[in-house]
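As you look at this complex, bear in mind that one protein chain is not there, while each of the others sits in place.
Right, chain A next:
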Amino acid sequence: MTHKPDPTPPLRDIRQTRLGRRGFLGSSAAALAGVAAFRPAHAQTPPATAEYTPEFFNAAQWAFVIAAADTLIPADEYGPSGSEAGVPVFLDRHMQTPYAQGSIWFREGPFDETLGRDFGYQGPLALADIVQTGIDQADAWCRDTRGAGFADLDEEARIAVLTALEKGEPEFARVSASRFFSDFWKELQVGYFADPSWGGNRDQAAWKGIGYPGVRADYSDWVTVREAYPLPPVDLAGNRG
């Protein structure tokens, strides 16, 4: 049951790299060095969804992600849709981080899921595997029950599928539908609202839509003012939204 100690999880930044999944399974010394390493400025603007070639997801999964992002986050007066904001780009990149690959979760067995919901996910999979496996299962379920993959369904049907997943109605073999939905939807929200350098929230449009000032992090002048905050957001790269 004992496994090899893996000192402090690798916290290196992959936003500026194109490392594949295996690239993160390096030595612990490299991981530690990564903690202190200087990170270049957030200068590079990530590509739009349409211009991006996924590295983590295959074509079918990518179509699912785009369709789901736009169903869960439709465009309206409060901001762009998920794919317009680059959320699929965020997700493809984020799935390749040490975090999504399981670096900060305890993942050794035995795996006992009998205690129930109060004790959280008790399976062996990392977040990236939960998302990827969940997408495959959900897409297969759409084909079995509705005769088409998720991306080929109309909006009404997509909403019905996502509602069923959220409620845990389909019986999936490896990852429960509700577990998948919960982790997947959380990831999409993070992607929508994270700093644009992570791939989503293009042009800080998601922040502007909800009135969030981004990384300004200095409100001494507004604590006791009882009005709307007047300044637009700022991102990590210093761009004004």
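Criterion: contacts are C-beta pairs under 8 Å (C-beta built on N, C-alpha and C of every residue); 3 or more make two chains touch, one makes a residue touch a chain; residues count from 1.
Please note the rule applied: contacts and distances are computed from a predicted model.
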| item | value |
| --- | --- |
| Protein name as given in UniProt for the chain not displayed, "Branched-chain amino acid transport system ATP-binding protein", "Sarcosine oxidase subunit delta", "Fe-S cluster assembly ATPase SufC" or "GMC family oxidoreductase" | "GMC family oxidoreductase" |
| Candidate in contact with the missing chain, chosen from A:97, A:137 or A:176 | A:97 |
| Residues belonging to chain A that touch the chain removed from view | 1-9, 11, 28-29, 32, 35-36, 38-39, 71-74, 76, 78-79, 97, 99, 102-108, 110, 112, 115, 117-122, 159, 162, 185, 189-190, 192-195, 198, 206-207, 209-213, 215, 217-220, 222-224, 226-229, 236 |
